[in-house]
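Dropping the structure in here first, questions after.
The other protein chains are all here in position, but one chain of the complex has been omitted.
All chains are identified by letter, namely A and B, in their written order; residue positions are counted from 1 within each chain.
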Amino acid sequence: MFLVIIFSLSAFLAVAGALSVTFSKNLIHACVYLLFSLVGVAGLYLTLGAEFVAATQLVVYVGGVVVLLLFAIMLTGGTNLHHVTSRFGLESTPLMGNLRTYLMGVVTAVLLVVVLCNVLQGSMTGALVSENKFSSTVEQIGVKLLTDHILAFEISSVLLLGALVGAAIIARPHRSSESEN
Amino acid sequence: MNETIVSYLGETLGLNFNWLGTLVIFLIASLILASFLALIGGLGTYAERKISADIQMRYGPNRVGPYGILQFLADGVKMLLKEDCIPRESDKFIFKLAPILCFAGVLASLAVLPLSSGFILSDLNVGIFYLLGVTSVVGVGIFLGGYSSNSKWAMLGGMRGASQIISYEVPVTLTILSVVMIAGGLSLNTLVGGQGAYPNGWYLFHNPFSFIGFFIYFIGSLAETNRAPFDLPEAESELVSGYHTEFSGMRFAFFALSEYIEVFVLCAIAAALFLGGYNVPFRLGGDGLLGQLFQLVVFFAKSFLLYYVVIWVRWTLPRMRVDHLMVLCWKYLTPIALFNLVGTAIWMYCFNGRSMYMILKHFLMASGQ
Partner (left out) sequence: MGIIPYIVVSCVLFVCGIIVMIARKNIIGILLGIELVLNAAALNFVTFTKFNNLNLDGHIFALFIILVAAAEAAVGLAIVIRFFQVRESVHIDSATQLQS
């Protein structure tokens, strides 16, 4: 019963956050709703017995990706404001989508849901889906990462190094090329 | 802790709880802990004013109660009664949300504080990792507070505060990782239980790398809470109080209280990770309730000692410029923390995880015979 309460709260947070992200007009508000949605998904991981994945979600997504998104919004002046002069003297354009784009999005979403339901129907048969009572420990995940999935682990470290160096180089302010343009 | 309380009540009083009773007990326990730590946060403001007065050779607050101890209550009442100004052009939803995010992040981190071996509110399997994640929410709150105030000073303070927090998370996380490597688990009971009660059993003196790591963790946690020489985002002379310029009354009290409680939480984690946590010398009191009380006293004594050092550092050192701050983090602390991590790994492999004291003892015993 406790599990049902936590599941309902987390699922409500995740779904409400996701719906608010789609239908909000302000980009900063959308980022904050995304934060709520990610916290809700972390709660769902907890109900599934995946404590390490939930903690990783909190550290990486909430503490990293959302802050990164907010900084990028600040650096690109991309907030949707109703008055002409924004806080930083930049023009604001309606960037959050209009009725036409949302209609196209919803039509695509309906098609997608139909396809997904047909696909998932095959894997939902009762014999395959049985609930197990286990929760993973950090030690098990650590052992698995370093024995079975060592290649992916090492490649992901190289990937992260590349992403770090690449992002730092790409986003560096280029004074000389701006004066040429 | 929930299980211990439920089993204790079940044995002594013979009551049997269904899920609702367990939930109510858990809520009451967390409410007591949150109130107690909010009290510590409030007393922290009083302690800061008294200790700073002592350092500056003047009296601190000494009128409101005996030795001025009720000053924080008077401050609280004042903040409750202030007018709640919201700037007209601000983003109202974010303006109201930012202090709540800060406070929620700090309160959520109270769930894994190892007060004693029985009094952890929730002994998560991934305790210290969860703590790292939740203290990042405070950074988001600071940034949103600075952004939503619609003022240049607040925006600058918010961006500097958030970038400072996310930068200093890197050496703090690496240092905590090296301690986790020594202990062998992420749960806080494992981390504290692996240490002894006397200084030779502490992780501070386990190997030279963790000794350096303690200072890196301490400096990093000073920067994470925007405290001490790193308080540029809330500096009064530079930024007119930075990201909480436009917040008044209870909203400002949320920011200030979350800062003081976060300082206490990080000092408590430093005491738990490096200074032996709640382990009592001579194992006084055994394992029953008396032992738990002794463990509580030891834990709070160590945390308050570190808290005193934090306040002492604030009133001793001048403020750092923001580019010096970033240089310190990325060019000095992060390489040292990485070197610590590798060094701890090599130490654990070469010496089978024994501390310096144990190696010395074996060496002396082996050479003595």
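Here is the rule we use: contacts are C-beta pairs under 8 Å (C-beta built on N, C-alpha and C of every residue); 3 or more make two chains touch, one makes a residue touch a chain.
Computed from a predicted structure; not experimentally measured.
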(request) Sort by label and list the shown chains the missing chain touches. (result) A
(message) Please output the residues of chain A touching the missing chain, sorted low to high.
(response) 3-4, 7, 11, 14-15, 18-19, 21-22, 27, 30-31, 34, 37-38, 41, 44-45, 47-50, 52-53, 56-57, 60-61, 64-65, 68-69, 71-73, 75-78, 80, 93-97, 101-102, 104-106, 108-109, 112-113, 116, 120, 124, 128-132, 134, 136, 140-141, 144-145, 148-149, 152, 156, 159-160, 163-164, 166-168, 170-171, 173-174, 178, 181
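Going forward, only the chains that are shown with their structure count from here on.
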(message) Taking the mean of the CA coordinates per chain, how far is chain A from chain B in Å?
(response) 28
(message) Can you tell me which positions in chain B touch chain A when the two form their complex?
(response) 19-20, 22-23, 91, 93-94, 97, 124-126, 129-130, 132-137, 139-140, 143-144, 147, 150, 155, 159, 162-163, 166, 169, 185-186
(message) Going by the contact rule set out above, which residues of chain A touch chain B in the complex?
(response) 1-2, 5, 26, 28-29, 32, 35, 51-52, 54-59, 62-64, 66-67, 70-71, 74, 87, 135, 137-139
